Structure formats: structure tokens, C-alpha cells
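The complex is shown incomplete by one protein chain, all other protein chains being positioned as in the whole.
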Amino acid sequence: MTRSKGLVGRLVVGFTGACAFLSVAAVVWIMATIIWGGHTHLTWAFISQVPSEGMTEGGVFPAIVGTFFLVVIMSLVGVPVGTITAIYLSEYVGRQSKMAQVIRFAVNTLAGIPAIVFGLFGLGFFVQFSGNSLDKIFYHGALHWAQPNILWASLTMALLTLPVVIVSVEEAIKTVPQDLREASLALGATRWQTIRKVVLPGSMGGILTGAILAVSRGAGEVAPILFTGAAYFLPQLPHRFTDQFMELGYHVFIMTTQSTDVEKTLPIQYATTLVLLLLTFTLNFSAIALRARIRRRRVAA
Amino acid sequence: MAENENDLKITVRKLNLHYGPKHALHDVNIDIRANRVTALIGPSGCGKSTFLRTLNRMNDLIDSARIEGEVKVDGEDIYADGMDTVDLRKRVGMIFQRSNPFPKSIYENVAYGPRIHGMTNKAEMDALVEKSLRQAAIWDEVKDELNKSALALSGGQQQRLCIARALAVEPEVLLMDEPASALDPIATSKIEELIYELKERYTIVIVTHNMQQAARVSNDTAFFYMGRLVEFDATEKIFTKPKEKQTEDYITGRFG
Partner (left out) sequence: MPKKRTEKKTFRLGEFLIERCIQGVALISLLFICLIFVFVFREAFPLFTGQAKEPVAQADVGASETYGEEPGAALTVDHPELEQKQEPFKARHLLAKEWQPVSLNPKYGLLPLLWGSLKVTLVALLLAGPIGIFAALYTSSFAPRWAREGMKPVIEILAGFPSVVIGFFALVILASLLQRFFGFQYRLNAFTGGLAMAFAVIPIIYTVSEDALAAIPKTLTEASLALGATKWETALFVVLPAATPGIFAAVLLGFGRAFGETMIVLMATGNAAILTASLTDPVRTLSATIGAEMAEVVFGDIHYRVLFFIGALLFIISFGLNAIAEFFVRNRLMKRFKGI
């Protein structure tokens, strides 16, 4: 009895341990494969050159720049909006108030909507509705804004990453001790003065974490920009909001599924994927490290 | 017991406070005199800290708190509709149980209050910071390291810094919520000396669970029990011949 029990016990631990091992192995396997396949082709020339010969040669420079612009515009919009929403939720309305619950439900819903639906929304709201309205008002209907461009893609992505920012910032705001808020208020500070001078400085780490996670998510998602601004091939860099742009993830997708010669471009595909993977990995890793530090501080406080 | 109406700094009439369904303060009436130290004593949960926090409306921060009755500071009802909590808290400062300096430099901690109230002149600010730190009897210890983080100070120093921070706003009343409960005896006696000096200029209301402390530092003592003000009188009377049986039981250590 006891022996069979011990055997079953070892089996249970062994089986669950194998599941855990499998999950970790998947990460290692994917990363190793892509690093192995892409590292030889990942040279400075690859990073700094424009694709050439019908995208069978050359580098991914425009896609890197496009991705960079995308996440910068996205962050400029999404991070402040997300931060302010988090401040409102944790400092202005009671945690249990109806308003907080409604907004929180909205944010959770936003977080669960598939990326492709954001793409549709970007197309319907930004490109069609906003774009057409702008064109009608400012250009007498001439086509300027009512087509996919980097601004609409960035705004769509900002919406997609909004929950990421809100959750991170809220978590960080919670680490600011209530004692300090009371100290500030007892000195006659207003609510906003307390937020600006005590709460926000104490939450900078969380805001940064949120921004990094959002950037990483934004750099990795492709579905929302499929029809809001990403371009198949554009040798010139975007320099206006109304320009389309190349993007790393979209480039991977295009190269693997629509390339004229998939076999020949395989090294390029690997290297492009590797660039994307390294980019998101670095971002995520720093966010995880940063968040771990904040959590430790909370435990210490 | 007030001989002179002008002496009264704070008057409280029929104050009731509820936290949700809990009735935390019952019909409290009290007159707190200016330039004296009033101690609030009583067992834990008797409502003494809650009462203290009604005097600068810190209970406003708690959603479920409902207050009725009247609290007047200098004859002005602080719960009246037009009352501004920001102005009130400028006049009625507060020291907390756990020292809570901001994670900023010593100088910035003291300058925080004046700065949010609009002081920008550097020389004026320097003078005010020094004056406040001197008043809080911590100047000599920190004068050479004003830019050091306040968190690097010892617990007792931190608490005196918090007092200096409160003084820098130039309040009239200081509310102290067990200011020495987390400190060692030496640091405690420093705080007590400080309270003794500060009463020259300020009206002080102090919550304490330590009866020797109440006896040492205060002029008047109020005994709270189960949300009610049981007895309020001159400290020596409370400690030598209390009128109420409950007060006597408490100060002789029979409960609490």
C-alpha cells in the first residue's frame, strides 16, 4: 500500500514536472532554432540595408525604422492615456465604486479582444471614419487621410496596448504607501499635488515597465496593422503621418508566405525573425526584471 | 472648565462618526484649549485615533466614514459646506504613528509643505527649513547633510523630521497620533521634551497608549472608552482622583 502510494506519488510529481519541463523546453527550442538559423545572416549590412532584388536580398532597415516609428507614436499616445486612466482608477475613484468597476470591466474586455478585431476597428474607425472626415473637412474630399498610414496603425496599436499600460501603472501605484499620501494631504497638499509630487515619483518604475511591455507587444503584433498601415515593400522611410511603412513582424509574415522564392530567402526570413525576437525578448526581459524589483520593494515596504 | 472663551482652540459638540454600520464615536463633546497639550488616552479601538483624525478631516479619505455633529476650530465649523480641507490641514498639522518621511532629501521633506503652498524664494525657504528643523530639535544632527535621503535617518530622527515638516507649514494646531509608539526610550524622551517646548507656540493634541507619557507631557487628559468620551479634565485630576470608575480602572491598569 505505502509502496504503491510512493510510486504513484513519484509518477504524479514526475508527470507534472514533465509538463513544466515541456513548457520551458518549448521556449528554449523556439529561441535556439531561430538563433541558430538566423545568426549567420544577421550582420550590420542586414540591419542597415534596404531590401533589394524583389526582396530576395538586402536587409531590413526600413522595417526596423518603421517598427520604431510605430512604437514611438503608439507610446506617445498610449502611455500617457494609460497612466492617467490608472491614476484615475486608483486615486480618484474608490476601488469599489461603480465607475471604477465599469472602467475596469472595459479595460479587461479591451485586453481580451482579438488583435484582428482591433485591425478591423482601425480600418472602420480611423481609416474610414476619421480619415474620410478629415479629408472632407480639410481637403474637400481629396484622398489624404482616408487610407492606411502609420498614424492610424499606431493609434490602433495604442488602443491594443492600453490595458498593458493601465495594469502595470496601477500595480506600481499600489506600491506607494498610503502613509505618504496621508503625510502629504496632512500638510495641506491637494489631491493633484499629492499625486504629482508623491504618487507619480513613486510609480515611475511601473510606468516604465508598462511602457516597455506595451512597446514589446506593439512591436510583436501584426494583425492590427495588416490593413491599417503596414506596407509590403517601401524602400523609402515614412516621413509623414500619412505615409505607409514597413514593419518587422509584417515583413516576416510577407517573406514567409508571399515571397517569390521562399527557399532562397530562408536565411533572410530567419534573420528577420531573429531581429524581431531579440527586440521583443530584450524588452520583455527588462520589463520582467524591473517589475521584480518593484515587487521586492513592495514586499519590503 | 474653560475660564475664558478666547482660550478655546477647538470645540466639539455632539460628534458622531460611523464607519459603514459601525458606530465609532458617540456624542463626543470636548473643549480643547490653546497652547496646551491635550492627551487622548484609552484602550485600543476606543476611538481616540479616529477622533484625532476628525480634527483635520483625515477621515474624509475613508469612503465609508459618515460624520455628524460640530467641530469648530477658532469658532469656525470645519465640517461646514464652504470649508476647504486644504486650508484646514494647513492650520491643523498632523504627526503619524509611523514616521513617514517622503523618499526625498531631508531638505526636500521640510520644504515640501511651503513649496506646495507657493513659496519659491530660495533664501526664505532655507531660513524656514532651518527654523523648522531647529524647532523640532533635529537641526544639529542633520545640518551638514541636508541633501541626504531622509530614509537614512534613524526612527527617532525620522519622526522629528516629520514634526519639522509639519512645523514648516506654520500650523496652529498639531495632532499627534502615538508619535513615539515605534521608538526606543531615548528617542521617546526626546520627542516628549520637544512636545513640552512646542506647546509654547502650538496647541497640541496627542493620542497615546502610554499613561506615563500622558502624565508627563499633557496639561489635560481625555479618556475614551468604546467610542465615548468618558472623562475629560486636567491631567493631574484624571491621574489622582478620577470621577469615573472606568477611568480609574484604566489608569490603575485593571483593563486595557
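Just a few scattered comments:
Note that the chains take the letters A and B in the order they are written out, and that residue 1 is the start of every chain.
Going forward, a residue touches a chain if its C-beta (ideal position, glycine included) is under 8 Å from a C-beta of that chain, and two chains touch if they have at least 3 such contacts.
These figures come from a predicted structure and were not determined experimentally.
Among A:Ala183, A:Ala231 or A:Leu290, only A:Ala231 touches the chain left out of the display.
Of A:Val50, A:Leu120, A:Leu134 or A:Leu237, it is A:Leu120 that touches the chain left out of the display. Among A:Thr85, A:Thr209 or A:Thr242, only A:Thr85 touches the chain left out of the display. Listed here are the chain A residues that touch the chain not shown: 5, 8-9, 12-13, 15-17, 19-20, 22-24, 26-27, 30, 33-34, 37, 80-81, 84-85, 87-89, 92, 102-103, 105-121, 123-125, 128-129, 143, 147-148, 159, 162, 166, 190-192, 216-217, 219-223, 226-227, 231-233, 244, 249-250, 252-253, 256-258, 266, 269-270, 273, 276-277, 280-281, 283-285, 288, 292.
One rule holds for everything that comes next: only the chains that are shown with their structure count from here on.
Of all residues in chain B, only 56, 58, 61, 63, 86-90, 93-94, 96, 98, 100-103, 112-113, 116-117, 162, 165-166, 169 touch chain A in the complex they form.
Listed in rising order, the residues of chain A touching chain B in the complex are 94, 96-97, 177, 179-190, 193, 197-198, 201-202.
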